[in-house]
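Let's turn to chain A:
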Amino acid sequence: MTGMNHIAILPILIPMAAAVFNLILGDQRSNRRIVGVNIAFGVLLVLVSGLLLTVLAQADTAAAAVYPLGNWPVPFGIVLVADRLAAMMVLTTSILALAALVYASARWHSRGTNFFPLFHALVMGLNGAFLTGDLFNLFVFFELLLAASYGLALHGGGRNRVRAAMHYIVINLVASFLFLIGVALIYSTTGTLNMADIARAVPHIAGDDLGLFEAGVAVLGVAFLIKAGSWPLHFWLPNTYSSAAPPVAALFAVMTKVGFYAILRLWTLVFANQTGPELAFGQNVLFVLGVATIAYGSVGALSSKALDRLASYLILVSAGTLLLAVAYNSPGVTTGALYYVVVATLAAGALFLLKDVIDQVLPAEAQILAVSLELYGDEEEVLDEDQEVSRTIPAAATLLSLCFAVAALVMAGLPPLSGFISKFAMLSAAFSAQASPSAATWWMTGAMIISGLFVLVAMVRNGINIFWTSMPDDGLLRLRALEIWPIIALLTLCVLLAVFAGPAMTYFSETAAFIHAPQSYVDVVLPQEVAS
Partner candidate 1 sequence: MIADLPLWLSILVSAFVVLGALLTMAGCFGLVRLKSFYLRIHGPTMGTSMGGGLILLASAIYFTVTRERLVVHELIIFLFVSLTTPVTLMLLARATLFRDRVEGQIDVPRRPEKLAPKD
Partner candidate 2 sequence: MELTLAIAIGILSASGVYLLLRPRTFQVIIGLSLVSYAVNLFILSMGRLRMDAAPVLSGANANIADYADPVPQALVLTAIVIGFAMTALFLVVMLAARGLSGSDHVDGKGD
Partner candidate 3 sequence: MRRLLPHPILACFLLVLWLVLQQSAGFGHILLGSIIAIAVSAAATAVIPDQVIVKRPYKLLVLFAVAGLDVIRSNLAVMSVLFHPRPKPTAGFIEMELTLTNSFALAILACILTATPGSAWLEYDRERSTVLIHVFDVVDEDAWVATVKRRYETLLLEIFE
Partner candidate 4 sequence: MSVAILEWSLLAAQVMLGLGMLATAYRMIAGPRAQDRILALDALYVVALLLLITLGIRNNSQVYFELAMLMGLLGFVGTVALAKFLMRGEVIE
């Protein structure tokens, strides 16, 4: 094993080491050095994840770092498979985590106990879920990320958080049961837990066992859909996300993407070997759920009075968009979806952080007041000369509004930023997939475009309320560097991804090509004598 090969496991070990560090050195919240070390761990993680992605991006198309834990031969021991998909998800997570970590170290980490270990544990769980090539190990990492997310969702305490977290916990416990049942059925019919090995075994399943296998896959799918935030299994999401502490909610932005990731991975690996009515049925169900989720998320966004709730519904919109993309089952659409998953995650994370900064700046109840003004109106305004002089917007407010605008554009998928590019990439691929666009393409187009409009309306409403009616203009706005820089960094990344969409798209399309050629995954992971 060369040093480079170990990169695949470092995204899991670094946060774990960070968590251990915090536990042993204690919850010394006032200690600036502790904060510094935590941020250093975050930076290290970003660097390592970036390195992993770079290595994979430069390798040939079928490359994936296969890391046999404990040095056991592959289908038997647990194996990590860092392919392009995993690497990009890990890097996204790491970047978002670093931003949230830096943001949290300004204030939020001291609102409860053990913030840092829980935070790192969540990152460890996320990265593990992305990297593992073993179905049961995926369950373990799901549990880890969920357990940490429970703790983080409760961080800061209070009635709303506790109630939301309780619902979140119960739903996810049920989901965990479903996960176990699904894994058990799959094991019972294929005799293996390694994903590649399952993919290899699927064609050899005895005829009578196929029903059991598919039941297992379906139950597992429901578990993933819960995590992915699909309607009507999404109920837990808006409350949990909007009541969580902002840096936590920001990191949660990537959590529904784990569900998407799992569905995409297993869909392409397991279902690709199937043909006929099951595939079509599964595809249709997923598609309908995707459309419904987008619709629900968009309407929810419209109904939102506060930015955090709006952001939570935007998470649903993006969840639905991703489900649609998976259901579409075409490399081109997947390419766009991969691009989308990155930018939607980063932007949603930024939005949750931004919301918190705005909350600090705005006078209390300002947002609610603004909304009721809008509803009940002050139409007969007297226009006098003074009103034809605009106000000077403080630089801080300009910065915030600029950040808001970027986040809004990305989330609504409006030109010219990355949200638009991703939607364009998906739709363009969908259109060019057939000579004449299918009904699915039209539904997808309609869902994405109309949701974009709804999101635009919602974002404009919120933006106006915040920046045009509530924002104090007395120049007293103070932004903490630790808080504003993470937001700027995340949004800058969104902008850069738009500017350098060409090279990025190359990576994503290679990733999608690899995902949609499951045999190549199987070949990379399994030694030849087992695969044949």
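Candidates were picked such that all candidates are chains of the complex that A comes from, given by their letters.
Here, a contact is a pair of C-beta atoms (placed from the backbone, for glycine too) under 8 Å apart; a residue touches a chain by one contact, two chains touch by 3 or more; residues count from 1.
Not measured: the values here are computed from a predicted model.
Any copy counted, the candidate of 1, 2, 3 or 4 that touches chain A in this complex is 2. Those residues of chain A that touch candidate 2 in the shared complex are 136, 140, 143, 147, 150, 154, 157-159, 162-163, 165-167, 169-170, 173-174, 176-177, 180-181, 183-185, 187-188, 193.
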